[in-house]
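Below, a portion of the complex is reproduced, with chain positions unchanged.
Lettered A and B in written order, each chain numbered from 1.
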Amino acid sequence: MTKTTPGNFFEDFRLGQTITHATPRTVTAGDVALYNALYGSRFPLQSSDMFAYAIGYPRSPLDDLLVFHIVFGKTVPDISLNAVANLGYADCRFLHAVYPGDTLTAVSQVIGLKENSSRKTGVVYVRSTGCRQDGTKVLEYVRWVMVRKRDEAAAAPGDLVPELPAALDPSTLGAACPTVVTRSYDFALAGSPHRFGDYQVGEKIDHVDGMTVEEAEHATATRLYQNTARVHFNQFTESKGRFGRRLIYGGHVISLARALSFNGLANAFHIAAINGGRHVAPLFAGGTVFAWSEVLAKVELAGRNDVGALRLRTVATKDKPCADFPLKDGTADDPAVILDLDYWVLMPR
Amino acid sequence: MTKTTPGNFFEDFRLGQTITHATPRTVTAGDVALYNALYGSRFPLQSSDMFAYAIGYPRSPLDDLLVFHIVFGKTVPDISLNAVANLGYADCRFLHAVYPGDTLTAVSQVIGLKENSSRKTGVVYVRSTGCRQDGTKVLEYVRWVMVRKRDEAAAAPGDLVPELPAALDPSTLGAACPTVVTRSYDFALAGSPHRFGDYQVGEKIDHVDGMTVEEAEHATATRLYQNTARVHFNQFTESKGRFGRRLIYGGHVISLARALSFNGLANAFHIAAINGGRHVAPLFAGGTVFAWSEVLAKVELAGRNDVGALRLRTVATKDKPCADFPLKDGTADDPAVILDLDYWVLMPR
């Protein structure tokens, strides 16, 4: 019997199955430093313990996306090692702030299975949950991936496509954000005077700056997340593959877009939820990432006078500045678009 | 109204103006590890808490240049985002040791403004100060940059060139260095027997080793410093620019030269001040940095028997070993020279 992990194939999954993922991780100030050095993020809550303490956090929490990537990374060996494509995310909520010293684990539940008509592959829907050492849930999200079958003749292990929300209800937002002491929120130190009330639905913001990605950078990031998807690391094999080269982890693009978005959204200090996202096209090393955002919605949160929520659509491109707000979504077809992300951020009121 | 930061143009500055820079930063052991991994520094004070404690520090302080880069990085979005050239530094003093856990902020005061005759640009002189969470100043320096005007027809916002010292007075040195217990300074662990008394004015030291820089390395360093100068990150735009490629942050070269200088100056455990420096020529990825130093002066510090100060000139080159002490300064014209730095270090007596 082989001792290596072949990963699960489509017929190995079962509806309702719970999968405990390997390698718990104690996150540290070292992880935070690397994250900063990989993306150049400047949001003050995650950069300064003093800023964090002043507004109501015990100290700086980890960047929300660093938590996402670490939890996501744990799911890869069990869920998507034999994936053909990562199809989507939905219903992603950040449920509790994570601090250096916390230990994260992840479990996934299979909530949907749908064989493709070719019978060669099937779509697996999982709800993955990241927990802290005391069992507190810190993150929950659904993703679905197309996974190969080991044996085409195998029976489909289930047939259910779950209903998923197109966007999270605003009433569910904010669990990971303590009450913010807005009178102590220093807008000069934060780098922008623009608060919740200053943004309008429909407003578009070009984040102006661009960031070029090197092989060593995305591979270092993806190893930091203990993500084992082979396409990111193995040039020998990828040189013979579809693109001839290593593919950059989609989450790396999300983090780059988020870091770039500081220029225009400096006070969007917390990602409360991700409604969904599409990796529209692959990114490779040498590409320069740009981004722009549109305010899709703006809501006050029940019982909270401290912060409000903006629903944002952030679009990232490669090798194309975003002054004209490029899209590739059926309404437009710009080939430079690589990411189209729909999420909720919190801002001080 | 745009939400993005366009940076200040020459006519936006005012004499005496104070600018609070964004994004306070809590520095951590993670930042230190990255700094070490980027430059390979081997000075024992910054490497070992035990060594630091033995000689009178509570624990290892941050490398002086890491503090400089973090403070400098904060000033970029306000001072030099529209700069044509970074012209010089002066009067840079390290005022207090910084330790992991400290939170750094930065403010700048405009101390000089001089429009150029073309009326397209002007020189802005700022005194920038880095502070710790309790308000203690940790670093102060002057720099001047040539900044574009938004509108050539705009009136010059001032006309004053400040007087700046060519070198810091030795009596001002040492504020960031506690009394060193020299009997506990272990010269074997420090890697060299040569102390203050062993160096002679006029002595030249070839630091021998060379270090090649990769794109991923300098960009990672510069993001670590949250420095947003676009020329370091955006290959898409720079490919169309003056050099056709990304320019390496000048401070990266200073840190490389400092790390290389360990071989010959192992007991120069602290940079007390920087008198001035010129980035003589740009460095690009793939270049190998070498360095040599000359002892310009040697002074005992009033009231201190523990340490003495050496004034050093450290010259860095690209792709040229420094056995023949190359210069490009009017007295000589070696095109390999990229940095000419004049600074004070402390050494045990």
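We take it that a residue touches a chain if its C-beta (ideal position, glycine included) is under 8 Å from a C-beta of that chain, and two chains touch if they have at least 3 such contacts.
On a predicted model such as this, the values are computed, not experimentally measured, just so you know.
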| item | value |
| --- | --- |
| Entire complex copy count, 2 subunits given | 3 |
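In this section, only the chains that are shown with their structure count from here on.
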| item | value |
| --- | --- |
| Between chain A and chain B, centroid-to-centroid distance (C-alpha), Å | 36 |
| Interface residues, chain A side, partner chain B - complex | 28-34, 36-44, 47-51, 60, 188-192, 194, 198-199, 203, 205-212, 214-217, 220, 263-266, 286, 288, 290, 319-321 |
| Chain B residues touching chain A - in the complex, by the definition given at the top | 2-5, 20, 22-26, 28-31, 33-34, 77, 100-101, 103, 105, 133, 214-216, 219-224, 226, 228, 230, 233-237, 246 |
